[in-house]
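After the structure tokens below, expect a handful of questions from me.
All protein chains but one are shown at their positions in the complex.
Now for chain A:
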């Protein structure tokens, strides 16, 4: 079965590869004309800031005497990094989003997968409508979504809270124990549709003959979904997981907005918020070091996950 699945992916993959044929000599001018619009912004707005951040992270502030003195920066080696590793707030924030990610990412991707599979069944009517409906939250900017949800969480303003109170519950969405999951809920609401669409596109690419063959063999819709569709779109699921791991480590907007109405989100709630707080305290060099460490952790986790799963899945 897995064999079929793998082969099917390969079949799907080929048409994309074929268009590479470009004839013989490369026309440097043409290639440059096509590449420069990409590479120039890539270098300016991606590589240069990264290099600048790395450079900043190796500097330390020194000062000439006096009450206010004059500060200057000088090379400090790994001094800023030592501080990052000694910073308990940093590790707390990493632990917090680790917990967030372990729960939120599987829940979100599972829901996305279910919706994608439902949209892919021939049984469902009004497909276009449901597809748009599921994708719609992604069109809402993250900050706006967080503001909207913060209204739904606020005991003062929320019809949701009133409703739950009417049936005898005492929800405290912004309490110390719940606020992390309230933020997770906003992320899930925002990103499920996006992940669903990636999985759904992969499902659309599966040739119908496979299903016909499976049906002839007596497979139920259930079996087709779990034994054929899910294994075939495994690369998409892995891709969305990697995106989600990266997204989790970059978490900022949702908790930062909820912080406006809940005192249970500290200024160091997520690593990105910590970096921002440090930068706003004029310690740009320390903030740069924190950012670099976050980037390295993100890189290690996402690529580590990709290598691990692709080996397992034999892709």
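The rule we apply is simple: a contact is a pair of C-beta atoms (placed from the backbone, for glycine too) under 8 Å apart; a residue touches a chain by one contact, two chains touch by 3 or more; residues count from 1.
One rule holds in what follows: contacts and distances are computed from a predicted model.
A chain of the complex is left out here; the name its UniProt entry carries, from "Ion-translocating oxidoreductase complex subunit C", "Putative ABC transporter subunit", "4-carboxymuconolactone decarboxylase" or "Multiple sugar transport system substrate-binding protein", is "Multiple sugar transport system substrate-binding protein". In the complete complex, the residue from A:39, A:55 or A:226 that touches the missing chain is A:55.
One of A:152, A:261 or A:295 touches the chain omitted from the figure, and that residue is A:261. Considering the whole complex, the residue from A:121, A:220, A:280 or A:310 that touches the absent chain is A:280.
In the full complex, chain A contacts the hidden chain through residues 55, 59-75, 83, 151, 154-157, 174-176, 259-264, 266-268, 277-284, 286.
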